[in-house]
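See below for the structure under consideration.
A single protein chain has been omitted; all remaining protein chains appear in their positions.
Chains here go by letter, A and B, matching the order in which they are written, and residues are numbered from 1 within each.
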Amino acid sequence: MTMIPMPAHPEMLGPANPPHAPGPSPPLPSPASPAAEIATRLLRRPTGLAGVLIITGFLLAAFAGPHLYPGDPFDVAGLPFSPPGEDLVLGTDYLGRDILAGLLHGARATLTVGAIAALITLVIGVAIGALAGYFGGALGTALMKITEFFQVLPTLLFAMVLVSLFGQTLTVVTLSIGIVSWPPVARLTRAEFLRIRGLDFVKAARAAGAGAPYLILRVILPNAAPPIIVAATLAVGTAILFEGGLSFLGLGDPNVMSWGLMIGQNRAYALDAWWTVALPGAAIFIAVLGVSLLGDAFNDAINPRLRRRT
Amino acid sequence: MSAPALLEVDGLFVHFEASRRPKPAVVHAVDGVSFRIPRGTTFGIVGESGSGKSTTAQAVMRLVPTTAGAIRLDGRNIIDLNGVALHEVRKSLQMIFQDPFSSLDPRRRAGNLIAEPIRLLEHRSKDETAARVDELLAAVGLQPSAASLFPHQFSGGQRQRLCIARALATAPALIVCDEAVSALDVAIQAQILNLLLRLQAERGLAYLFISHDLGVVQHMCDEIAVMYLGQIIEQAPNSAFFSRPHHPYTWSLMTAALPAGPLRQSLKKSYLATGEPPSPINPPNGCRFASRCPFVVTRCREEAPELVAIGTGHWVACHRHDEIDPPVFA
Partner (left out) sequence: MSSDPVLVLDDLSIALATISGEVPVVEHLSFSVAQGSTIALVGESGCGKSMTALAIMNLLPQGFRCSGGRILFEGEDLVAATPSRRRALRGNRMSMIFQEPMTALNPVFTVGEQIAEALRAHQNLGRRAAAARALDMLRAVQIPAAENRIKAYPHQLSGGMRQRVMIAIALACRPKLLIADEPTTALDVTVQAQVFDLLARLQEEMSTAIILITHDLGAVADIADDVAVLYAGRCIEQGATRVVMEQPLHPYTAGLMVCVPHLQPGVMAARHRLLAEIPGMVPPLGQRPTICAFSDRCTRVGNDCLSEPQPPLFTLAPTQAVACLHPLQRETTA
């Protein structure tokens, strides 16, 4: 639909003559803090609400799960391959371990890997992209060459090499995912910085006395944020998938229960006992969907110019 | 004329490289421009796109690197200043841009935007800054409640008022107005021009007023310079400039800007320039206006004319300035 032009506030203009004695005007509704406004707008969108609900659900599971199932998820809880609803709500896997306990405990590991890997992606990508975009020149060229070098490496293979070299621990898995995923974020950040750097309000900030750190962090970055935040949110989803992929190939941390590990260990029995693979698979699917919905809604909510859409 | 003016621009050059390959191309954006602006006065620069008027404004603001020349504020050359010294200069030198939609950071509230120069350039307490923001909003005719709104919640004219409040924040002596009203509707333009005039009378501000609109310039400026392809080709005090302009390019600009009517119709035939300005990349050697000038002779294409004085403060750069009588505009 179309934007309604300028919801301006004519009452804010004081009388034209004299200009220094603005007459009394009806008090305007005082807008809430920016964070609160964004949150309201986010929750008002169906996709945003769905994303928030899904993510909150998984976070609750991740924190409450180990208390509901205080035992070790690796413990045998019943007969192997018992289907959902017989002894245990979601059945058992090939070793007789409780699938529900695995899902709840695994949520913690999977979400942690996703969040931290995305954070690493974001920090490296934004730092390199921002410096390359703001300063340009030789520094920019050098940084983009490095980015291209990382981008042409096959990501899964590179992550597998890192995990094989430094050990199959959750920390190494997380770091590896972060290290292989940042180049697209860096390119996006650089493009946004190049675009915004030339706008008048950046010049205006320079004329007002702003230096490079202030311009990068306080002026350009907030305006470059929407697409970067969306990319980072989507990176959480990618990282979750990545962790699943590594575990599926047997390169996850075998000592920490995660959804990927469950799929990887049960994959040989997928046709005989579908629930052992399908349930953790569904968990990954829904988590990634929730993160994507959230990222999309966040993109719309954070942009005040889209607010007045009819 | 002996005491230093507030701003003195002396032999300013701004060149930049457009490309290195296949052959070097240098844009002569500003090519040897000099002028002075006394305290409390308005100096206008008119010209078409590519004339270098905006680049001159940005060079004065130290927003683009200069190739050569001096820019003196109160007698002190600011061209090589950096760090703290440049901060001191920025307090007395502020700018208003053409497009109030793009010159305000869309993610900040009005109050924050107005306070930004104060925060960056002066050390004041939060309360002092807030009081100053209220005072500035009132000075530009906005309600104090406007401080908590985002730029997109204002109309174009109100946004330009915000830009003016922001420019006033550090009590500058000179404000550079780069086409500050050309993006506004005519009724709003009058409001903003009046605001600028009132602020000048109250605060003794000087303006460097960049515009393409001769009517606005005549109304606002004490002294006017016409730029063409990076150079000043005529400069004069307001009355001399508008009563007896001497450069054929000025004639062309004035003919185009005349109110519709028989006078404009008759002057258009002989005085309106044909074509469009050539590119400022590697400009020609002779007079830069030669390619469009109705009065061009061989000498114009071979030899660049110097600015010569033809009256008090009236300068013109034309080989034929004493051969051809200026048209009668009124």
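Assorted remarks:
The rule is simple: a contact is a pair of C-beta atoms (placed from the backbone, for glycine too) under 8 Å apart; a residue touches a chain by one contact, two chains touch by 3 or more.
Please read all numbers here as calculations on a predicted model, not as lab measurements.
Here one chain is not drawn; of B:Q58, B:S92 or B:S155, the residue touching it is B:S155. Checked against the full complex, the one of B:L149, B:V216 or B:C300 touching the unshown chain is B:V216. Considering the whole complex, the residue from B:T55, B:S145 or B:Q191 that touches the absent chain is B:Q191.
Within chain B, the residues in touch with the undisplayed chain are 48-49, 155-157, 185-191, 193-194, 197-198, 200-201, 212-216, 218-220, 222, 238-239, 242-243, 252-261, 264-265, 268, 272-277, 329-330.
Heads up, the rule we're going with is that only the chains that are shown with their structure count from here on.
Between the CA-based centres of chain A and chain B the separation comes to 47 Å, rounded to the whole angstrom. Those residues of chain B that touch chain A in the complex are listed here as 58, 61, 63, 87, 90-91, 93-95, 97-99, 102-107, 109, 116-117, 120-121, 138-146, 148-150, 152-156, 158, 163, 166, 169, 191, 194-195, 198. Residues 6-9, 11-16, 19-20, 22, 25, 27-28, 30-31, 199-201, 203-210, 214, 219, 222-223, 304-305 of chain A are the ones that touch chain B when the two sit in their complex.
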